[in-house]
Each structure stands twice: as C-alpha cells, then as structure tokens.
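For this depiction, one protein chain was excluded, whereas all remaining protein chains were kept in their positions.
What follows is subunit A.
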Amino acid sequence: MVPRALEKIRERACYGGATSSLAPVQIMTDPYETLGLSKSASDDDIRKAYRKLAKKYHPDINPGKADAEDRFKDISVAYGLLSDPEKRARFDKGEIDATGAETPRSFYRGFADAGGGGRYGADEHFVDNEDAESFFADLFGHGGARSGQSGAAGGFRMRGGNVSYALRVSFIDAAKGARKRLTLPDGRTLDVDIPAGIDTGQTVRLKGQGSPGLGGGPPGDALIRIEVETHPVFRRDGRDIRIDLPVTLAEAMLGGKVRVPTIDGTVAMTIPKGSDNGATLRLKGKGAGAPGGGDRGDQYVTVRPVLPRQSDAELEEFIRRWYDSHPQDPRDTLEQSR
C-alpha cells in the first residue's frame, strides 16, 4: 500500500498550495489494512475489528509498551474514518486520504505512571496499609529494611541469591553419611557434609555459600540437591536396608552360619533350619542413619534358595524317588482361594 500512499502525497504536493511544506507529512497506511479488513467490510465488521484491536492495543492497558500508543492512534484514526459513512465513501472514491485530523489527547497511563497516581491504589482499604518499606523488605528477604540497619551507601542492601547445585552420592555414602568436596564452576571448592540417611531429592543447605550480598547484605545459601546412586546389592527402604541373600538348598533346609554383606562390612548370620524362600531375617542397627539424628535402621535379609549350579543325576534320582513317596501340591492353596 505504500505506493498508493506516496501517490497521494504527490497529489497533495501538486494541488495543495496551502500546504506550506512537504516535510511533516505523515505516511498513513490504508485504514482497511490497519483494521485488517477488506473494502467490502460491513459497518458491523468495522466495529468488531476495531474493538478487537482496541482491546489489544489500548495504551492504558499496555503501560509498558511504547509503540502501543502509535498503534492505537492509527487504529482510532482508521476507525474514525471508516465508521463515518460519509468519510468512508469519500475515501473510497479517493477524495480524501487516510490522514485524519489527529486530536491531541492525554492517555491515563501518562498520569497514572507519573507522581500522583498513588491516589488510585489497587484497593484503598488494604494496599495503602502496605507501606513501601515492608514491600521492599519482602522483595529483598528479611535482612534488609526491616532490621533497620540499612547500609551506609544510599540505604540499598540486598541479600545474595541462593545458588543450586546437584550432587550424586554413592549408596553407601548416603546411608552412612560422608564429607564430599564439591568444585564450583567459579573454581571455589565447598566441603559438603552429607548427613547419614539422606535420600534422592533431598537438599543440603549450606548457609552463606550462595551469591554474595550487595551493599553489605548477607550472602545467599548454596542448595545442594542430592541424588543417591543405586547399588547392585542393597536397596533403601526409608531408614532400613534390604537385600536378597542366595542360599543353598542345604542351608535353607538344614540351617547354618552364612556371611552377609552390610554397609559396615561382612557379618556372620545364622540361618534357622527350614528357612523357606522369602523368609526374612533382621540384622538390628545395620540400616541407614536417620538424617535428623536418632537410631540407625535395620538390615532385612530375605532368604533366596538357589538350585545347585551343576545338574546332578544322583540328586535328581533322589528327588524323584522322594516326591514319589511324598506326593504334595504346593499350589493347592491357589486352588482353594479361587
């Protein structure tokens, strides 16, 4: 549409003897284009298009957007022209151009943003009670304005931000607790005490190890999110630790002493005679620590009988003969409960 607008300016330059100079002539876009309409738009279409655009671009509901005012003026001028049947007809015939007489006006935002706008507080009964001091105290954490000791330099004092890190910890370290050295991106190192019994998703907070404060404000904290690695043998169940312990058929049937791994090392444990698959034994105090202090959990050992590694004709023959003379169905309980 630019060529067309230029044409009009040229016309004006020829006929418009009254126009003192060409310089301030504003190039207006086609009002139909401004409102996103075709030439055949009805009055109703024009009103709807204007409302839609005005809702989007009204400067007073877009106080932070500098171009909203220009955009809204264009929209208003276009609507002013097209909503007046006489002006619209003259424009369509090319008798007038798209530059409307722009009435100078002041938008509300100009006043509301300037001093004095405070009179229209959001809610006169509540917000006015919230003084600026408490607002900024909330903004800066509670060390700032509220304590009354605002920094010497202009009273601007700000707590440093918290900084988050992630740390992977081995299963054993998480269960027993450990001290880990963390190297930060800026080259600093931090010694992190991992409390015994910590679990994945929990956070260790190191006070004062975050970003430095401003204007004498206190530093923020380092927040270290823990991820506990899985272990091939041990499983965590809160404070307790669980393991599956493979035993021979002989150990399960006859009982015996076996060696069992714990997070403290290997310990001896007695398997009672007749321990079936799934029987669970407890090793007291061999679990993980409790993060808040308190007693350690226990280790639960579940007995898992396994067949001999090599097949053996003699054993098979014995088993066949034994079951022939002692017929039984371990699945009869399943039948009954059906």
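Annotations for the structure displayed:
Quick note on the criterion: a residue touches a chain if its C-beta (ideal position, glycine included) is under 8 Å from a C-beta of that chain, and two chains touch if they have at least 3 such contacts; residues count from 1.
Simple rule for what comes next: contacts and distances are computed from a predicted model.
For the chain of the complex excluded from view, the name given in UniProt is "Chaperone modulatory protein CbpM" [choices: "PotD/PotF family extracellular solute-binding protein", "Chaperone modulatory protein CbpM", "LutB/LldF family L-lactate oxidation iron-sulfur protein" or "Cytochrome b"].
Considering the whole complex, the residue from A:D43, A:D92 or A:D113 that touches the absent chain is A:D113. Contact residues of subunit A toward the unshown chain are 50-51, 54-55, 58, 60-61, 63-64, 105-113, 116-124, 127, 132, 135-136, 139, 153-156, 161, 211, 214-215.
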